[in-house]
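One protein chain omitted, others in place.
Up next, chain A:
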Amino acid sequence: MKAQRIFLWLVAAMFFLCSVHTRGLRRCLISMDIHHIEETFQEIKKTIQAKDTFQNVTILSTPETLHSIKPLDVCCMTKNLLAFYVDKVFKDHQELNPQILRKISSIANSFLYMQKALQRCQEQRQCHCRDEATNATRIIHDNYDQLEVRSAAIKSLGELDVFLAWIDKNHQGPSAA
């Protein structure tokens, strides 16, 4: 009986810690204007996705990646994917159209700001990377590397709506005001 009670307490404590972790990320990202980034992307989505020549392939949306991420891994996964876009995708994409370049610049600079905000949160709370998050990130990088660089970059840009919707879903919470 005593052992059962202790076990239940441990489960409750773990559950509480998990929710605090996820709430922590939500509080982190609440001060960012994700909807503005989504609106900016919507303006160029059609043009970007029309340039994707490998429509049957996905980089972000495989079953083992974003959609299988558990709440405990959300912070790490967000950090990794922001780095993926900032360090890889935006650099590999060469945009000549000034209108599109303006929008991509806006998104890239917003991601940079999100990275800094997440960094500040990480210093206060743990944003520990478990194997699940590390493996999911590695799969995304592998998917990217299997394609030619420019095709991979344009496809990843086209899947920004998937990433932003995922952040939004994991970030639902009250306004900072």
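The rule is short, and it goes like this: a contact is a pair of C-beta atoms (placed from the backbone, for glycine too) under 8 Å apart; a residue touches a chain by one contact, two chains touch by 3 or more; residues count from 1.
By our rule, contacts and distances are computed from a predicted model.
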item	value
Chain not present in the shown complex, as UniProt names it (candidates "Eukaryotic translation initiation factor 3 subunit I", "Electron transfer flavoprotein subunit beta", "2-oxoisovalerate dehydrogenase subunit alpha" or "Fibronectin type-III domain-containing protein")	"Fibronectin type-III domain-containing protein"
Among A:Thr47, A:Ser68, A:Asn109 or A:Gln146, residue touching the chain not depicted	A:Asn109
Residue in contact with the excluded chain [from A:His36, A:His67 or A:Lys169]	A:His36
Chain A residues touching the omitted chain (full complex)	31, 33, 36, 40, 86, 90-91, 98, 101-102, 105-106, 108-113, 175-177
